[in-house]
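Below is a structure I'd like to ask you about.
Here the complex is missing one protein chain, while the rest keep their positions.
Here is chain A:
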Amino acid sequence: MSTVILLLITGLGLGALYFLVASGLSLIYGLMGVLNFAHGSFLTLAAFLGWETARALGADSWVSLFAALGVGAVTGALFAAGTEFLLIRRLYERHIEQVLVTVGLALATVALFDGIWGTDPQFIRGPQWLAETTEILGARIPNNRFLLIAVAVLVLVGIVLFLRFTRFGLVIRAGVENRSMVTALGIDVRRAFTVVFAIGGAAAGIGGVLASHYFGYVSPQLGGSLLIFAFIVTVIGGLGSLPGAALASVVVAVLQQFANFYLAGTGDLMVVLLLAVVLLLRPSGLFGRRT
């Protein structure tokens, strides 16, 4: 029983991480039809700058952790908004060029991060409580999982409230459904594009800082490794669906944990099989719109 609890809560923690990356990917695709392969770079830069911030303030304190999260969110938002404004905006409806530009940006930034911080992982420290465990029904759960879950829930609630109760949120929800009609109502939908990129980048930035605590290190490859699973989550949940991304994040991460433990480390294989099954049965994903 304790093993099941441990795998479940660890899976939820990993799922929280996937959601923080996938939420932005899903919103960006849903509104703009852009598959953003540079999304992992937002995460990685935010993780590095968050780490540098925590180091400067003293890595053991809660203040430095929250400062790192703030810096990560701002870094992700600015990097993402800048990418949209400078590179993507000229390429709407040009999908091949979008892929080339975002893949190119991802490769270039990883090389840049290699140059600045080196190729080896930088091991990090945080508040002592994060390194400790809490016992639940006999299972000793690493405390950083609880932080991940709490922050992901806060981000999910924040994005939902933003989408439901703000003018920009209304424009984004309408734009996901019918972008050209939003324009035909006199709304400059490009501003919504930038805002969505910034929100997605901020979520990824927070995810980057938390990922460094989950894995215990930050490296130039951090974003790329998470991006693969975030894309799988986004497709399974349904491109453009925030609830879909949230549910699929949990399902994928929990499946991964259980398969790794009970089926001889086949977690990644099981996730790919799940993706195949979902695409066969529901090609638009669990919550995606049928086209």
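We take it that a residue touches a chain if its C-beta (ideal position, glycine included) is under 8 Å from a C-beta of that chain, and two chains touch if they have at least 3 such contacts; residues count from 1.
Rule of thumb we're sticking to: contacts and distances are computed from a predicted model.
Student: Quick one: find the hidden chain's UniProt protein name among "ABC transporter ATP-binding protein", "Transcriptional regulator, GntR family", "Replication protein" or "Cysteine desulfurase IscS".
Tutor: "ABC transporter ATP-binding protein"
Student: Looking at A:8, A:67 or A:170, which residue reaches the missing chain?
Tutor: If we include the chain that is not displayed, A:170 is the one touching it.
Student: Specify the residue from the set A:105, A:151, A:189 or A:222 that touches the hidden chain.
Tutor: Of all options in A:105, A:151, A:189 or A:222, contact with the hidden chain holds for A:189.
Student: Can you work out which residue in A:119, A:134 or A:178 touches the chain that's missing from view?
Tutor: Final answer for the missing-chain contact: A:178.
Student: Need a quick check: the contact residues on chain A for the chain that isn't drawn.
Tutor: 170-171, 173-174, 177-178, 180-189
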